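Have a look at this one before I ask anything.
For this view, one protein chain was removed and the others were kept in their places.
Take a look at chain A:
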Amino acid sequence: MHGRLKVRTTAEQQEAKRVEREKKLKIYTGATKKAFEKRNNREFDEEALKITGEILAVNPDFYSLWNFRKEIFNDFKEKRPKEELDKAFQDELYFLETCLKVNPKSYGTWHHRSFVMETMPTPDWKREIKLCNTFLQYDERNFHCWDYRRFVVGKASISAAEEFEFTTEKIANNFSDYSSWHYRSKLLPILHPDKTHPSGVNEEILLKEFETVQNAFFTDPNDQSAWFYHRWLLGRHQRNLEINTMFVSRKDRRVMVTTTKPVMIDCNNPVALKINDKEVKVEWRNQKSQRKYSTLWLADNVLVPDGSINIQVLMDTHRISQLLSLKSDESESLFTLPFKEGNRFSYELTSSTSETLQRELEAIVELYEIEPDNKWVILTLMSLMKSLDPLKYEQEILQQISHLQNLDPKRKTYYDDLRSKILVENTLEAFELNQQCLDLSDKKLTVLYHTSLLPFISELHLEGNQLVNLKNFEFLQCLKNLILDSNKICDINGLRGLNSLEKLSLKDNLIQDVNDLKVLQTCPNLNTLNIKGNTVCSEDKSLNELRQLLPGVSITS
């Protein structure tokens, strides 16, 4: 049509852009070269600032140039008079602001800013807080800015109360803000400390927080940030380091200790063993015989004299010890920390009082009635039920797990493992640790949890489960008889170094190769092995090989 504006064709525009870019590149490389020359010649002057400034304005991630600028400013600080210095630093702060506008997530820029603030003679920290808040307004998830803000808050001596108010504002603006929720969790113990409360925070304040966070997940139960904070509010009880169990076997000449937290025993952290108040020299090792932290430590070849004796373990570095007596007619003795049934595992979940839990449960049940298909609601519901009474709610929890598997099929195996964990825990709730035999058969377990609590059992029934491997079976140091029939096991490396193991039944599993069984060579007392129903049995050659590998073992195939 007539009179229409003619717009450049794309080809023309492209060409124009190409030329433009070439021009820019030339300038850029030229400037870079010049900047490095000046740095080599240690020319710390305004020109150097100008050149590096121009480059950094377009590419704030060029950290070498930031370093050059730092050198320049350090040089200025020595040589320039104060007024000039002030101005130079002020200009630098302005310059940095323009860079941050180009890229608010540049490591170099934020780092340089903290350098300038620390180096300049009269830093205005309050102004920096405002700057940070502005940037956080644009993007509350800019962790660079959060980092810098923490640094500034430290310098500006802002009170925790003010900071708490800040997080309140941020959350009111957008509660999908992990950083602010997390910041609250750090500020609360400072603002409202309460040593008597397990969480370290005043109960009344906690109640208010529960209300705030409930408002968030009632508004949007799909937002994870609130649920994470809720989880924090419920608290995770920190157990003190204690000796959880201690075991001595006259026959095996063995002393075993488990602790509530992983510890290290080596020459720096020695542990003394005293028999009848006389120190006995022993060598401690963990279940894997590796120099790593562990909750299980054992000493073999201990000279246990006949008759009634007292054995004492002293962990000097941790100032804990445990005494155990072994009567003359006993071959073994076991000490276990007492626990209340139903609470053996609840420490993992919460430090809250059962009133708090009950109240929270009621709120979540209310939400669940409107949102029966929300996974966060169900997960929280389950964890509250579990904390309150795992045995009472067992069936409900298991049902919810199946529900979750339908809702969230991508995490099906995670939920399988969760179910396994709950089943094992509930079995262990009613299990005295000094019992010899544990039956966990036909529970569809996909993984065996809490083996660290079971170093004393000698017989373990796991037939009819869905186990794939035997991870963490190293803890079962007293295990003699292990029945793993009808699982999906293809990897038995978890049995490495089980000295006591005598009988192993692997009937109907998925072991394919002789080499997979090679690990049994590390079990010196193994005498019976059943591998019937595994593919490895299909070839005579393999069986022969196996017999050669495990000479003293009677093999059923």
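Just so we're on the same page, contacts are C-beta pairs under 8 Å (C-beta built on N, C-alpha and C of every residue); 3 or more make two chains touch, one makes a residue touch a chain; residues count from 1.
Methods note: contacts and distances are computed from a predicted model.
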Out of "Rab proteins geranylgeranyltransferase component A", "Transforming growth factor beta receptor associated protein 1", "MMS19 nucleotide excision repair protein" or "UBC core domain-containing protein", what name does the UniProt record list for the absent chain? "Rab proteins geranylgeranyltransferase component A"
Using the definition of touch stated at the top, determine which of A:Asp91, A:Glu204 or A:Asp220 touches the missing chain. A:Asp220
The one residue from A:Phe115, A:Phe135, A:Phe175 or A:Trp284 touching the chain left out of view is A:Phe175
Checked against the full complex, the residue among A:Ala57, A:Val102, A:Leu207 or A:Ile370 that touches the missing chain is A:Ile370
Had the left-out chain been drawn, it would touch chain A at residues 1-8, 13, 171-175, 214-216, 218-221, 363, 366-367, 370-371
